[in-house]
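Below is a structure I'd like to ask you about.
For chain A:
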Amino acid sequence: MSARSGGEPTMTDVLIRGARVLGESGADVLVRGGVIAEIGSLGTPSDVRTVDADGLVLLPGLVDLHTHLREPGREDAETVATGSAAAAAGGFTSVLAMANTSPVTDTAEAAERVLDLGRAAGLVDVVPVGAVSKGLEGAELAEIGLMARSRAAVRVFSDDGRCVADARLMRRALDYVKAFGGVISQHSQDPRLADGQACCHEGEWSGRLGLPGWPGVAEDVIVARDVMLARHTGSRVHVAHVSTAGSVEVLRWAKSRGIAVTAEVTPHHLALGTDLLAGYDPVFKVNPPLRPSEDQEAIREALLDGTIDAVATDHAPHARHDKEHAFPDAAFGMLGLETALGVVADLLVRPGLLSWADLADRMSSAPARIAGLTDQGRPIAVGEPANLVMVDPDASWTVERDASRSRSRNNPWHGRTVHSKVEATFLRGALTAYRGRVAPAGGALTLEELS
Partner candidate 1 sequence: MGSATPPPPAARVVMSSGDISRALRRVAHEILERNKGPAGLVLLGIPSRGVPLARRLAAVLHDVEGVDIPVGTLDVTMFRDDLRRQPTRAPGRTVVPAGGIDDKVVVLVDDVLYSGRTIRAALEAINDLGRPRAVRLAVLVDRGHRELPIRADHVGKNLPTSSAERVHVALAESDGGVEDVRISGGDR
Partner candidate 2 sequence: MIGKHLLSSADLDREDIETILTTAASMHDVQRREVKKLPTLRGRTVINLFFEDSTRTRSSFEIAGKWMSADTINISAKGSSTSKGESLRDTVKTIAAMSVDALVIRHNASGACRQVSQWVDASVINAGDGTHEHPTQALLDAYTLRHRLGDLTGKHVVIVGDLAHSRVFRSNVITLATLGARVTVVAPPTLMPSGIGAWSARDGFATSWDLDEILYAGDPPDAVMMLRVQKERMSGGFFPTAREYTVGYGLTSERLERLYAVNPQIPILHPGPMNRGLEIAAEAADAGSSAILDQVSAGVAVRMAVLYHLLAGDQGAQS
């Protein structure tokens, strides 16, 4: 993609001093013209600003395979601009915007509109995801090819929120996207085993609470079917928000057979369990549902060993009134962009289970690779685009839902103390977020105004 148009070129020239690149020992990183110009022990050129990164970890900008930005259609819950701001604040430099807007992103025009809204916001690269089926109705293919050929160059297709349940439609979609290297991201939920009533994991808690449950096997059977379809078609399938141990088993088998399947997991499925249902707070209502500890352990293990390739947020903002219903009637979904890095780092990096380099793989390189993004998720190396996030690994902060950049407040992490705080986010060298401040739409923060 082209360099950003907004802002003065000098703003993108910066020297990041003393950063722990991928968590290793300190180095200086010089950014010029949005590109990494030098790395090493550098002097201070007179014409660039300096950011002190002593003790801070420098990672490639995060890439989210799974974001709901709600625009067009539900601008009361989120807009591309507010979602972009939340993403920048959370260390992201690119997000894939899901297609379940109103109207649905099922045409080239709709995809280009989202792309343009993202460019106008200018804080992250907003990459539209196209619908698999017209209107997400699961009946006929959407204009997948035209979306691929559009300015938005759509490569990821998903009916997310709904499962492509019809095996024949899924097979056709997988076949069709081979022509341009696309991938189908599947929301794996057998609609007969987990119908519209199902509002939480089917297990002891749902039994006690009397809530209609959604059994893990409703995910497992679709993952198993799609893996076989991917093998049959020789195409790529991506499993969105894996939540069960059963899915992990299938994925592990599929990968061992060389089947082209990738998978993502959300921070909330990794960290939050079914016990949170006890208070019937709809902030914890999400699809797929929070799962019990056996599943949580399996998906953590799978993320660590690479069976699950990536972390994705499934950031799903909802207006307050859509969450203030009885639990079974409330909307599914929770915020995630601003907390993803902190939550995953707390859960896996701080206890020493995952290195910063591996976290960069799961939250930046792998998702970029899956989505076919060529200038995101790149190594921190000379000549690479300066999409970077600077992280304070020892900060301690309490999530405050009202401090969110998102327009919505359905934040399941509210009140929790998280470590690893995003200090700064650079999109092609431009500072999009710095110590809690986010650049205005189309602009960048200058270091003068920060000091």
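Operating definition for what follows: a contact is a pair of C-beta atoms (placed from the backbone, for glycine too) under 8 Å apart; a residue touches a chain by one contact, two chains touch by 3 or more; residues count from 1.
Regarding candidate selection, all candidates are chains of the complex that A comes from, given by their letters.
If you're wondering where the values come from, they're calculated on a predicted model, not measured in any experiment.
Peer 1: Pick the one that touches chain A in this complex: which of 1 or 2 is it?
Peer 2: 2
Peer 1: Which of the residues in chain A end up touching candidate 2 in this complex?
Peer 2: Contact set of chain A toward candidate 2: 202-211, 213, 215, 279-282, 321-322, 324-331.
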